[in-house]
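The complex is shown incomplete by one protein chain, all other protein chains being positioned as in the whole.
What follows is subunit A.
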Amino acid sequence: MRKCSVYSLNSLLTFNQYVLNAYYGQDMALLKALEELHRLSREDFQRIPELAINPLGDRIINAFFPEGEDQVNFRGFMRTLAHFRPIEDNEKSKDVNGPEPLNSRSNKLHFAFRLYDLDKDDKISRDELLQVLRMMVGVNISDEQLGSIADRTIQEADQDGDSAISFTEFVKVLEKVDVEQKMSIRFLH
């Protein structure tokens, strides 16, 4: 278990002041209190200006909230953030028999997959891909062109012929990408 220093509960407006410096709690009582008391809603996230201007801001915010719920507690918040731990950190605390850590390569890819998979059916359909693309490009590209981009992408990735991208196909397409580095956030201290 790594040591942790917990940030203070200065404001409920944003969780910036909540972020843990390390990832597992030492002061369990304090963590428990945090879990009980504080919940975030979507509006709290939308108040972060730099997130509000991110084209995929809403999809990212959605990733924090479990199915059908409007509030996320501290534990849920940390679980989502834990996907972005650098992978090297796992080397120091290898637990062969334990569950796969949240920040494994596979789980990081799954996180990105879920950003595309709007209806959570474990497949990225043409429609879903189109919708996400539209979020990323705004009004700058025509429907036809966007459609052909989506078609081409699905064609290249699809292997079982169902005109949709499953998670396995997604992983195959991205097998050479440096996921470990690009989907990790390093803490300075």
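FYI, contacts are C-beta pairs under 8 Å (C-beta built on N, C-alpha and C of every residue); 3 or more make two chains touch, one makes a residue touch a chain; residues count from 1.
Methods note: contacts and distances are computed from a predicted model.
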item: Per UniProt, the name of the complex member that is left out, chosen from "Glycerol-3-phosphate acyltransferase 4", "Latexin", "Aminotransferase class I/classII large domain-containing protein" or "Translation initiation factor eIF2B subunit delta"; value: "Glycerol-3-phosphate acyltransferase 4"
item: Absent-chain interface as seen on subunit A, which is shown; value: 3-8, 10-11, 13-17, 19, 21, 26-27, 45-57, 60, 81, 84, 111-112, 115-116, 132-133, 136-143, 145, 149, 153, 157, 165, 170, 173-174, 176-179, 182-183, 185-189
